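Just one protein chain is left out here, and the rest sit where they should.
By letter and in written order, the chains are A, B and C; residue numbering begins at 1 in each of them.
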Amino acid sequence: MTCILETRSLNKEFGAVIAAKDLNVQIHKGEVVGVIGSNGAGKTTFINMVTGYLKPTRGEILFNGKSIMGHSPRAITRAGMARSFQVAQLFPEMTVLDNLIVALAAAESARPSFLSPLRSDARIARAEEVLKEFGVANYRDSMVTAVPQGARKLVDIAMALIGNPQMLLLDEPTSGVSMDEKTGLMDTVMNAVRQHGVTVLFVEHDMDVVERYVSRVLAFYSGEIIADGKPAAVLADQQVRDLVTGHRPTIKQGNGAS
Amino acid sequence: MRLDKTEISLGLIALGCVLFGFVSPGWLIFLLTIALAKALVVQGVVMQMRSGLVSFGQGLFYCIGGYTVGMGGQFFGIHDAVAALSLGMFVAIIIAMLLGLLLTRYREIFFAMLSLAFSMILFGILVKSQELGSTDGFNVHDWTLFGWAPEAGAGSQYTVFTMTVVSGLIVAVLIHRYTKAGIGVICEAVRENEVRVEYLGLSPRWLLYGNYVAAAAVSALGGGLTALATGHVDPEMAYWTTSGEFVFIALLGGLGHVAAPFIAAIVFSFVRTYAIEFVPHTWQMILGFTLLAVIIFLPKGLWSLVSREKTGERA
Amino acid sequence: MKNNKSKFSKHLVSGVAALALAAGAAGSASAAENGKFRVGIVTFLSGPAAGPFGVPSANAAKVLVEELNKGNLPAPYDKIGINGAEIEAVIIDEAGGATKQVEEYRNLVQRQKVDAVIGYVSSGDCLAIAPVAEELKTFTIAYDCGTPRLFADNPDAQYMFRTGLDASVDNIGAVRYLAATRPDVTRLAGIQQNYSWGQDSWADFTAAASALLPEAEIVEEQFPKIYQGQYGAEISALSVKRPEIVHSSFWGGDMEALVLQANARGLLEDATGLLTCGEASFATYKDQAPNGMIIGARGPFGQFAPDNELNTWFKGVYQNAYDIEPVYPATKMAQAILGLKYAAENAGVADKEIPSAEQLSAAMKGATFESVSGTVEMARGNGHQAMQGITYGEYHYEDGVASIKNAVSFDGECVTPPEGVAAADWIADGFPGAKCN
Partner (left out) sequence: MTSLLAVLIDGSIYASWLFLVAAGLTVIYGVMRILNMAHGSFYAIGAYSAASLVGWYFNNGIGPAWVSYLMLVGAALVAGLIVGVIIERGLLRLMYGRDEILMVIITYALLLILEDGMKIVWGVSPYFAYQPYSELGRTSLGLLKVSNYDVALVGVSALLGLGLWAWLERTNQGKVLRAVIHDREIAVAMGVNVKLMFTITFVLGTTLGALAGALTAPAISVVPGIGIEVIVLAFAVVVIGGLGSIGGAAVGALLVGLSRAAAVHYAPEFELFVIYGVMSLVLAFRPEGLFGRTLARKI
């Protein structure tokens, strides 16, 4: 398995607060990795560093073997690593379709055209296809502010995926979504991801979701990775149970997924 | 090149304006010329407003356009109006490409204030330049159009009017396309969510930069036409209150449609002209109340009167 | 965005059509052919120039028009109105810059159908209006603006006249006054507003000083921003150079603030102030200006206007109406209106008939007419520019009464360059042909 993303001794300090300490992670092509940890454990900091939003204090980040330290978010995106957000980051005064068309046009070229129309037939067709894939085609012409939270999260992820990235980072894809919507949402997302053959790393609080979809789990605690491995093994780890997941009664639904 | 319905209507209206010029009294032609020329400057303000930036210094490019046309005729022997106007746009583009490097790092109030500062610096330079007449400025005359010199008076006035209408039409069609093209829509996207644009792999800064430069060129064209129409330029063109007027007109029209700035500029000119005539001592107050009324009752500008029944319409 | 297109274009067309109609209707609404002589009066009604210049001028225009319509003036202006026709004045604000003034000038002429325009304090406005006056063939009198470029830039002017003097006269006169009363001064300093007016004034003053006061040197010059209002640093910079004379072309609030601050800080005790526009604030200085400060009125106007019958009458009605003596802008406005009346009544048209702009211009060109300031000769600028003498004097305030002392007048020929010669060249050549008594 080739390594797509690797971090070496990644550190981040905010003044006296250590948000990341010697993170050494290797993600391989095709993996679906879950990141768990309580609030403030450094999960989002990790994603923000990897995608260029935050500059690490020390360390090295390699994407496809090349350093992306100090690169801007847009350079990292163009290199093939896309992300979604805890709170869906959309264009609130546009329709769902236009949100996707903008994302598509952005993926096609870094230099937008000055005079030829953005909403070309080809782009509309492709965007509609993706909307269908994500099951939100019925919101095609709604303003994004008028669609339910779950659909917004899906649009957010669809915008990241429409550019055919090699790797996708999902920051709490199910946060803010009701319990009974979560599974449906994740099924939709994971199906789409599988079809595109994308490597996925996602941050998640819901252990059921983690167990169901990931092939590997990273457990964070106060800026450090305290466990890394198969979901069953990590979730059974005493330290993880003490510091991250709390003491859950038993494992409910089978033994992990994929 | 296929024209859509908006473009055809714009063309028809422009034709109507040119014909209307034959029967309209001189003062009205002049008022419309100035209003339309200023509307071009306002188009520059509106282009930036769409991307979320409010320029309180668009007078900079208005002034550059005007002074280039004036100096071209006065000092460099460029008497052809089209050449002089193009030169004005060219100079504005060069200056905008330099200033844009700094300005696109700023947003909101900081962009507004810094653009104002640059405009005031030009004002200061012109006031210091006694060769250019300091605050008195200088007159712009003896221009030609492709070698043809329109007769002084009504003839040249009508020529400038027609030139302004035609420029207005060309710019309106281009901006209409621009707002629907990649850069236009994505600039709006920058206003709505800059972080997301960055994470789509685009550079908001360079988008705003391109938009800033394009807006500068349009505004300079408006300044050049104003210089030809009034026959005079002075540093007041770069003073911050002039830029404030452009923002005023931009809000009056709203961002709803490419035609809105033109209509707003005409309405503004009428309101001001009649306010000056009927309440010469308190015309500014009338303008102030008009502006407040627009903000409170027509937050999307005059254009929302036109598009009111079209719910959910986006420009 | 979809099926709205057709509706939209209808709206667009109907909106513009409605606007055009409204405009057309408005245009036809005025057009007064009521036998009255309509005069557009343009001066500052708002902004910093309104208090010192605009309002006194507008007031002078109002009271004079009223009295003219009653036929109350002394001879030769005792005919009712202008040439027997009642005067209707349209007063508008000069604030807002040259572009706006060109627009308003066209409105006055083409929409309001005025027969003549009198106005403009700002040189920038004068310069912008001059070519438009020619284009619209409208008789126009610049009553106050001082730029020497008015006729230099427009040598073929037909319809534009100026009944006030240009700024080089102020400063040549100021130097002549110094040479006459203080020939031994050696240390000159200046503080000017940083715009055309201040820059030109200082250039003329220093050039004339080097010709007429060869012993004097310029020890300091300051150019603060116009309307700055606070001159602390400038006053210090001037003080430390120990000047004997501090020349300033400041006007209005800036001038009053400068006098207040410079006086409080002793500058005007150690040095003598010379204010070319000083007379405009004659009534407001009280004890805040030191005795002996030299002031001018940009010609024989205001306090420096002679005691002829016209001026006595004018001061009377002005004081009656506004409870204050007229300052120089008021006198200058009166002079412009009298000039217009003179031209109209000597244009060779029948009683009550309103002469054309061509007839007015022909009558005004090179004319000599009586005014509140004495006799005015339109002897420069090809007969379009007035030539008059200029007077300077010292301000004195005692027992609550302000007065002028040590006034010295210079003839027009003494302070005005000959026809066709630029002031700078005339000064540089040592005033060839100047006739001084």
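By definition in this document, a residue touches a chain if its C-beta (ideal position, glycine included) is under 8 Å from a C-beta of that chain, and two chains touch if they have at least 3 such contacts.
This one's a predicted model, so the numbers in the text were calculated from it and none came from an experiment.
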Option from A:F46, A:F85, A:Y139 or A:F202 whose C-beta touches the chain left out:
A:F85
Per the definition of touch given earlier, which of C:G40, C:G146, C:P224 or C:G302 contacts the omitted chain?
C:P224
In subunit B, positions touching the absent partner
54, 102, 105-106, 108-110, 112-114, 116-118, 120-121, 124, 127-128, 195, 240-241, 244, 247-248, 251, 281-285, 287-289, 291-292, 295-296
What is the set of subunit C residues that contact the non-displayed chain in the whole complex?
45-48, 50-52, 54-55, 194, 221-225, 227-230, 232-234, 236-237, 239-240, 242, 252-254, 256-257, 260-261, 263-267, 281, 284, 288
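One rule holds for everything that comes next: only the chains that are shown with their structure count from here on.
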Using the definition of touching given at the top, classify the network of chains in this structure as line, ring, star, complete or other.
line
Between which chains do we find the greatest number of C-beta pairs in contact?
B-C
So the centre of each chain is just the mean of its C-alpha atoms; given that, what is the distance between subunit A and subunit C in Å?
74
List the centre-to-centre spacing of subunit B and subunit C in whole Å, with centres computed as mean CA coordinates.
34
Would you mind pulling out the distance in Å between where the CA atoms of subunit A average out and where those of subunit B do?
44
Going by the touch rule set out above, which residues of subunit A reach two or more other chains?
none
Among the residues of subunit C, which ones contact at least 2 other chains?
none
Complex contact set, residues of subunit B against subunit C
4-6, 8-10, 12-13, 16-17, 20, 24-28, 30-31, 34, 127-128, 130, 133-139, 141, 152-153, 157, 226, 230-232, 234, 236-237, 239, 242, 259, 263, 266-267, 269-270, 272-274, 276-277, 280-281, 283-284, 306-307, 309-310, 313-314
Within their complex, subunit A touches subunit B through residues 51, 72-74, 77-78, 82-83, 89-95, 98, 101-103, 105-107, 109-110, 112-119, 159-160, 163
Using the touch definition up top, name the residues of subunit B that touch subunit A in the complex.
174, 177-178, 180-186, 188-189, 192-193, 195-203, 207, 210, 214, 314
